[in-house]
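This view holds just a subset of the chains, kept in their places.
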Amino acid sequence: MYVYADNAATTRMSDTAVAAMIPYMQEFFGNPSSLHSVGQKAAEAMMNARQTVAGCIGAEAREITFTGGGSEADNQAIITAARIGQRKGKKHIISTAYEHHAVLHTLKKLEKEGFEIELLPVGTLGNITAQQVADAIRPDTCLVTVMFANNEIGSILPIKEIGAVCKEKGVLFHTDAVQAAGHLHIDVKDMNIDMLSLAAHKFHGPKGVGALYARKGIPLVNVIEGGAQERGKRGGTENVAGIVSLAAALKECCDHIDENAAKVTALRDKLIEGILQIPHCALNGDPVNRLAGNVNVCFEGIEGESLLLMLDAKGICASSGSACTSGSLDPSHVLLAIGRPHEVAHGSLRLSLCEWNTEEEVDYILAELPGIVAYLRSISPVWKDLESGKKQFIL
Amino acid sequence: MALYTDIVMKHFMTPSNVGSIENPSGVGEVGNAKCGDIMKIYLKIEDNIIKDVKFETFGCASAIASSSMATELVMGKTVEEALAVTNAQVVAALGGLPAHKLHCSVLAEEAIRSAIKDYYDQNGIAYDPALFPAFDEEEDENEEGVRMV
């Protein structure tokens, strides 16, 4: 059996998304900046895509800028707010300790430039409150950037409440909604979101294309300089096929958002319940307030990569921490942020489901996982020490 | 697999010499759980020959594969021959490791040496302490993602 359970890392493209792309490869392949009909067909398609994306998040079409992915959108939003703040002498930025690296590394760059970065601590269940944000805001705060939902442990942040706080205090508010778009209801006006990032490949669209919503009136700062594309805010010939596909994929997900969430939540809860039968393991994050597809657990006495590869040998695709951090030697900064000690954080497993997963697949995971955990523990000197009482169990 | 060679995957999925030895002649344990790798090597030595060797490893696929390969490399060897086994030999025998995983092979070498030192110590065999420098986690200066053979 083959089970893809790494949808937080990336998703399989939907038939809808593929079908949307194809016409823009060899038929309407023109450059949207070209005035002839092949170019204008592409320009028209982009206009419709912009309208569609805007409609999915309660924005206006002119507030959507297409980018080369979620990271680029995050970079652009943060740099924009920093430059606006800088001009007014405001150089304090509030974020959280468990943002994606696209956010954290951009903040690190600004810190080197003299910005003061304040990362709100995350509770042990992986939550952040609007009160924390309210308490942190200072007269020189130029940006609050808080993710909509966490990619590793699935926490859903109180974005509407944070938006209200930011609006009241007159501080720009950006949210990295890369894990949320297409999965959670988003209304940028109602939620008082000034800027929002999303990426197509997290909702069955193609990789390498994303979008940045920026409220009308926010003068975006270019990350990429070049031609007059995207109102001059993002140089480079537009990825028309990708953009059209992003819009089609997002719309399809949003059209089925509640039904997908219900289905995936049921699978998730069954999976969590089954996994927690394994001794000395624990769920990471909040059992209730989490993305429908997210399962993240730590197993004591074993290491995540081995677990991952043994699961892979059984046809189960999973992840240990974020896909982006898997090349690194350090355990996930997210798990450390919620207080997991290093030894336990190394033994983490993320299974992320989508609406295409089935109950049979969940059963298959539950049939295979305990044996693999038991085997790896059986060859682990750490486990031996725990069992023999030489070391104390943490979980 | 782009990340690991077939040999690494074979030694990871079906490692040789997994387990422990009752009343071992020497035991070595290196690494720490905080860093995500611990290797424990058990040796059975008779007439200066490694008659049996077993390992237990907490760690990633390359740690397990390195342990497995290291035990194969020392099995049946004299103690001196075993001491001469280097991490580079482990890496070569595995057909290469990604740069950021080379430290696993170092750990395997160290675990073997540590077990031999334990055997020397237990049996009151004199040795040059310079043979067993304090093991430091080596800083890996190679660029990420580069595979060294």
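In order of appearance the chains are A and B, and numbering begins at 1 in each one.
As a working rule, a contact is a pair of C-beta atoms (placed from the backbone, for glycine too) under 8 Å apart; a residue touches a chain by one contact, two chains touch by 3 or more.
A quick note: this is a predicted structure, and the numbers were derived from the prediction, not measured.
Colleague: How is the whole complex composed, chain label by chain label, with copy numbers?
Modeller: Written as a formula over the shown labels, the complex is A x2, B x2.
Everything that follows uses one rule, which is that only the chains that are shown with their structure count from here on.
Colleague: Can you list the residues on chain A that touch chain B in the complex?
Modeller: On the chain A side, the touching residues are 301-303, 305-306, 309-310, 313, 327-329, 331, 341-343, 346, 379-384.
Colleague: Touching chain A in the complex: which residues of chain B?
Modeller: 9, 12-13, 15, 18-19, 29, 33-40, 55-61, 63-64, 100, 144-145
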